[in-house]
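All protein chains of the complex are present and in place, except for one that has been dropped.
So, chain A:
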Amino acid sequence: MNGYQGNSGKGQGQLAQRFPEVDPSELTRLIIQALSDLGYQRSSDELRDESGLELDSPAINGFIECVRSGDFTNAELKIADLHLINDSDETKRHIVFLIKRQKFLELLYLENSTQEALILLRQEVHELTDTANIRALTSLLMNKDSPELQRSNGWMGDAMLSRDSLLNDISKFIDPNDMIPKQRLFQLLQQSIKYQQSKTLYQFGDEGDRISLYEDVKSNKKNFPDTVHYTLTMHEDEVWYVTFSHDGRYFASASADNHVLLYDAINGFSLLHDLSGHDKQVMHCSFSPDDSMLLTCSFESKAHLWNVQTGELVRTLSLGGDSRIWCSDWFPDGGSFVLGSPDKEIAIFDASSGEVVHRWEGPVVNDLKISRDYKLIAVTYDMNVEVWDLRTKHKVKTLELGQRLTSVSVSDKNPAQILINVSPNELQLWDWSRHILLAKYVGHKQEKFVLRSCFGYDERVILSGSEDGRIFMWNKEYGALLGVFDAHTGNSNCVCWNPRIKSMFASSGDDTIVKIWGPSRTSDSG
């Protein structure tokens, strides 16, 4: 029960009837906190007086005062007065550890006394915690300037920020009635907005659209890309792959007519180059990170490297022998690229010399991608996802999914997230590092063919083709179907999102056609 019962305001009985979940004195204390957070200290104090409610219990206030002023010895003594959620010796020992760690950090960064910090670590901190924490602090001693290590060990750059962060860490162990978590009212409001957004799936408003606390989040389809803006008809056979360059300036389509076409994606998708040179169907292409080169893979067991500016063939690559080359991707630094083969090979090539610098033999590779943190992610005929670290060349993970995996995309925002086309009739979003299936997307048809999907709209939606020629769009987080578009006859083989224009994507089909999609222009563009 609340130990700091104050004077009830007028009308509280009525409110309690309408909002039985909202405790009036809890809300009042949150308002006192929020006013203080907003910098209205006078009003905050005023409300404290009027309501007779305290923000934190007197014991807590004393404790906070000690931590804020750097009086860590007294802070440790006051731990005994705190109401802990789990009042065990272990919790108390952990809180002591956190306080001593702060002392250690201040010795290290404020007093610049590595020696004293080391003594503290050895004599006092050592017995309080596990080796992992000690090891983390030791590596900080060695690497004083690593911002990553600083943050993970609780040093926020200056004493005040670090002490506040320490209090925030400790607050998790304290009865919330005694110490309200930081910025609690703001957290609640943010949760409420997120909840509303989760119930309102069409969030396709303009970039600057404000969310107002005065009204619920509304559905907005203004920039929902459901309309064909361009139809590109220059291929003479099925189109199997489409992709935008990273800077959004170029667009490439690869076709069973053996040609790759390069378009100007900024000026009405006019044709820049007809890249002809492959003797067989072209099934894959990828732009180099700086968009100066385009790598294309075809059925003839050769990959071609093209100059995007001039359209000239720079180099022809093979895996040696007759191994087919079905997929490729670039290292984020552009210095190397990887070719993957269904004939059980993966090879790293130096981009400037065209020489193989590393080679794996192993599974039949159906598709592969490289994440921005240098992981090579392959989906294999063995129904596995295999992940290699490109820096060490070691395999770091195998996910045995046990279903047919036809293609893979990797998230830019979270490089551990991968989107996989799973046959039959499913897309799966995985976090490979945590081995978690995050979401499934269903509705489309994929039984016999390799179809490709993508993230879109700032990775808020998932898009895939279908063997019935339609395109399906889902909300990424909730898996809800947002739209189904009639796009092609035969398969919709490939879809890709423009990395620069938030509401533009492209699709390609068996009908030899490429379509560029965007928002409908019928409504006023405001």
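Convention: a contact is a pair of C-beta atoms (placed from the backbone, for glycine too) under 8 Å apart; a residue touches a chain by one contact, two chains touch by 3 or more; residues count from 1.
The criterion applied here is as follows: contacts and distances are computed from a predicted model.
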According to UniProt, what is the chain that's been left out of this complex called? Choose from "UBC core domain-containing protein", "Protein OSCP1", "Protein yippee-like" or "Bardet-Biedl syndrome 2 protein homolog".
"Protein yippee-like"
Would you indicate which residue among A:343, A:431 or A:459 is in contact with the undisplayed chain?
A:343
Which of A:281, A:307, A:433 or A:520 contacts the chain that the document leaves out
A:281
From A:44, A:245 or A:406, residue that would touch the chain that is not displayed:
A:406
The one residue from A:56, A:106, A:178 or A:238 touching the chain left out of view is A:238
Absent-chain interface as seen on chain A, which is shown
238, 240, 280-281, 283, 299, 301, 321-324, 342-344, 364, 381, 404, 406, 423, 448-451, 467, 490-491, 493, 510
